[in-house]
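Showing just some of the chains, left in place.
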């Protein structure tokens, strides 16, 4: 038996097949989910992959947020189901307010694609337990609307509650406040980040590193642990 | 306004028609009347005018392009040749690959972002129409002087447009070129290439067969944008009267195109189409006439069923509109429902607009009245052919006599060092990361090599690790000095790049960017370049699978350098054996393969140090290129080389610097016997590459080169954190990195 | 048909790099005397039926929940009026 991890496809999603591959490489079963279906096919966790859903028109993630599949995901995420939003998926999560803050155009106004160094700030979330807090990893980053902003109070709260999950190292690639690359909700089941761990799970392609695999092994172990408990 | 029906046209033979305004010549108009045996209707005139434009009919170029077919080498790998939307090549294991490079030069000057974006969109649809999933894009670009203010407008817009569209489609950008030269001021070149992959049985062709089959138009609604745009625009030089005469350009919708791709691939998976064609230049005029012309029967279209964005469009405008993100499919009646269902799933509008008929005519109706009744071949395939006069320009001799080998050379090691730093920092030789970092190279998770590698490489089978590699190259300076040799050098460089990454070159696509065909000198350049390319393909065994011609790239009397851009596609059985350019392992030995002569004509050194263009370009020896490629491929397959970098503009020193910076390691070089440091480092002799050989493999490797007769000279070792030329100079990597990486952002950011 | 316009601008405390880039470019292009530029979005809605209180309330809600993200943006809803004095083009 293994865990079933749903990967949502919105119109304009790009990294769904890569994310499915990453889920499989980690040893879990990838279950495609379609934006028009409310039904989550009994998955144990969901990944909202990267891309340009609805062309990122209006605001990144703004239109997808209102899809039928998101209605169920929002409800179940509030009930504790693990949800990971990568890049566009992170943008969707902020638009739904499952995660606080918002994502704006990069401060340099360009799309940026680079191998990005990050620090995993917490191993307390469902998606980061295979890392150790403070661990430095490199995964690809690629976005144009990746500047994380929130008001000072929210930022202070995130820091105080240990919910800043990832921080950019060496270079802040988009002007995100306090170098924030990713955050989690209070319970730690919902995590969003801009960089793309699913592009760093095989040594051959992408950057040639497998630093991103830990996201998918973390969740797999947590789900299996939960199932055995 | 009364509708100009076929009947009405027959009854009013003398009615004046705007053929001239639509870009037709008097004799062309006469011919249309002859073909139809009456005057054309307004709709027919619209169709002929766009389809017979230079852009769509290749009327000036086709007598020369014929050679690509006539001289085509025997090649078992070619599954579909020139004439379809794109050529298709067998890469083994049941896979076929299709690729093509196209230009979007003129629109990109007028509206850089949208012009470039829709260029990507157009080439992607060509690839899709062959039945393939698009897997990567590349973008060979040329701009005016790097420090010209207009370059600051055009380049960032073009780059943002290519990225904005390609990134949004989820296509990794795996390579391209960026070249600056004042000759492209006012005529930037924006070429775009797409590669697609399919199984052999999935190949689709653009033809409408089987009477009763339905014609379905799907994708975006048709709007009033770009009417006659691409075709007319790309068929004339810019008018100096300026902005007021600028014709409309289109705005692209990459999101719509992404839906179109996924929807079309699902339709292919269920095998629902009998024929398919994308809509590009000349829109519906092109799609309907080409589909019908290539098929066995005729076609009947109810034009008023076309979904419109603007209800006031006339039938002529609908036929000419170049609205983006549309496709046209021929579908058996039994498959129509399922076809429409899949479109609905992807939120793609799809409409049955007509059907294939028994007859031999393309007939188009508007609210029941016939407005077009033509033999489709006469529109699509029997356009005019010009034998334009051509003549070697008078200045050619003087240009070639102005020998670059005689230019003043650095007087001492310090001066050489200084010139080298200047070279690696010059806009053409500097790192293009500021540009390529705006492109997603990781999406789809199959990118094995991307910029700044010699070629882009993607894995196409996750189990077997089969992959393909593509490189695009062109050197307008060489081609200006000698268009025949220049075109061959473009091919040779691209071929070498593919081989250097470990892949076996199979076939090519080309984009021929030239000035006005009405200038006999330009026409001579074109004739020479095509002849050179066709001859070279014959020797290298790489057929031309398709491509594109862009003429009228000139302002007033001044044409751009002749710029044939060549894309070579190669296959690699196991992408884990790819060869990167990075010098990464301390202690590995550096070998220079090939012969170095004193060849500075058209060189980067002559441009950067002397602002000079004259003499002859480097010689080409295609047999040598072939041998070099074989050695590079065997070396990579058998683990004898760990890194390789082809030599082209900037010569040895440029390649060494790039490989060192990529790998984060220095190199110690020794000037080989018989060469002076200057020639060794900066000559641009073709047919050469540098490889890094592990010490344990040295003997095996040199034995192989010796046995095959390829000169291999040991020139140094990977070591330290500087590029050092013994007895000459040493430059720390940090200094080189600054010089190489800060130029482009400094100019553009 | 009536037109309602929704203007959406970043909140003043949020960095607007697009506006800044425009402003920085102006002197180079020979335009002096512009102290600040902010760039936002303008939506033109063609409304079927009358633009009464109820319709405006709905559009206000649409702007609040969808057209703008009020975490970072402010918006203004206006019924389009015919050309006024200060207008040119």
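Just so it is clear, A, B and C label the chains in written order, and each chain counts residues from 1 on its own.
Definition applied: contacts are C-beta pairs under 8 Å (C-beta built on N, C-alpha and C of every residue); 3 or more make two chains touch, one makes a residue touch a chain.
Computed from a predicted model, the values in this text were never measured in an experiment.
Taking the complete structure file into account, the protein chain formula is A x1, B x1, C x2.
The working rule: only the chains that are shown with their structure count from here on.
Looking at chain A and chain B, no chain is in contact with each of them.
Taking each chain's centre as the mean of its C-alpha atoms, chain B lies 41 Å from chain C. Inter-chain centre distance (chain A to chain C, centres taken as mean C-alpha positions): 32 Å. Among the residues of chain C, none is in touch with two or more other chains.
Contact with two or more other chains is made by residues 108 of chain A. Against chain A, the residues of chain B that register as touching in their complex are 160, 163-164, 167-170, 253-256, 258-259, 346-347, 436-448, 459, 462, 465, 575-576, 749. Contacts from chain C toward chain A in the complex involve residues 10, 13-15, 17-18, 21, 66-67, 69, 71-72.
Across the complex, chain B is touched by residues 11-12, 14-15, 17-18, 21, 51-52, 54-57, 108, 110-114, 140, 142, 144, 196, 198-199, 202, 204-207 of chain A.
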